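Dropping a structure here in structure tokens format, bear with me for questions.
Apart from one protein chain that is not included, each protein chain of the complex appears where it belongs.
For subunit A:
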Amino acid sequence: MEGRAIPKHHVEETETTRSVTLPAWTITAENHPISNAAHLDRLGLELGIPMPEMTFGHNLIRLKHRESGWEYQFDTLHALQHVKNGPLEDGDGAVKVRYADEWLKSRTDPNSQTPLPQTVPTKPYDWTYTTMYEGHISNEEGLRYPFIKTQDPLHAIPMAELQRHDPILFYAQTLLFEDELHDNGSSSLLVRLRVMPGCIFLLSRFTLRVDQVLFRAFDTRIYHSFSSSPPLVIKEVIGLEAPYDAVKQRLEDPEDLTPLTDSTFIANTLSSMSPQEKQQGANTGWRGIGRKVEVATLQT
């Protein structure tokens, strides 16, 4: 739609917090340095797993629809609550580093020069920090407007509209956590949001690379058109996985591995694979592979 009016909006900003107040919405983004040791200990105690190396425990993005009172949030504590704590089972998509078998073999072989010492049991958990977190309704009132599955084609996020370079009224991004998997790859959860003249669009992206083993992407997209009546919020969740080599093959320059550290390249490459390849993933049995669409109707 050409010549769309710019909705009234007011931006407030401090060193760590940015927010925008629109006619019907208030959106807040918090960006703080990584959690200190005391905060990490508290989080670790609560979650029962070792915290990612870079845990931004105070970061978040919150969407509030003032009339209905609906509040939807993406934050680090809740994201990490979805990381498997305990032995990984079918569907959890357990991963080991590429050289795990050789490592164990070299120590359990009867002629080993470096036999295993007396070890204590290792606390099992998903060290890749894979999380299928889609954000959450963060207040009591909001629970009256839950997300409900939909197959309605009208409930598709209009990518054509989002590809237009309309003016961005408010932009925010926040990193919830990042871990270098002990130099065996990278795991991160980044949330980005842009307010356009006609809509709010958010992308929460979990990206995982395990060197020589696999890639994963778990995307949650939130879309709301200001002209929807009653106000409708669309949530699309897509999970993708592929073997490391399948993505590496698609590099433009086989000598330059830098794109393998770029979440956009990874997600785009995973999306471009055939339905069959997508279904198979990297043969981990991870239940996150697939796509679903849900809507929340903020009818007051």
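Everything that follows uses one rule, which is that a residue touches a chain if its C-beta (ideal position, glycine included) is under 8 Å from a C-beta of that chain, and two chains touch if they have at least 3 such contacts; residues count from 1.
Here, contacts and distances are computed from a predicted model.
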Protein name, per the UniProt record, of whichever chain is missing from view ("Serine/threonine-protein phosphatase", "Nuclear pore complex protein Nup85", "Golgi apparatus membrane protein TVP23" or "4-hydroxy-3-methoxy-5-polyprenylbenzoate decarboxylase"): "Serine/threonine-protein phosphatase"
Identified contact with the non-displayed chain, of A:Leu77, A:Met132 or A:Leu190: A:Leu190
Of A:Thr16, A:Ser227 or A:Gln249, the residue in touch with the unshown chain: A:Thr16
Touching residue (missing chain; options A:Ala24, A:Val97 or A:Leu251): A:Val97
Residue, one of A:Leu22, A:Leu43, A:Leu80 or A:Leu181, that touches the chain absent here: A:Leu181
Contacts of subunit A with the absent chain, listed as residue ranges: 13, 15-16, 18, 29, 31-37, 40, 53-54, 96-97, 99-104, 106-107, 113-114, 116-125, 127, 159, 162-163, 165, 168, 171-175, 181-184, 190, 192, 194, 203, 211, 255-258, 260-261, 264
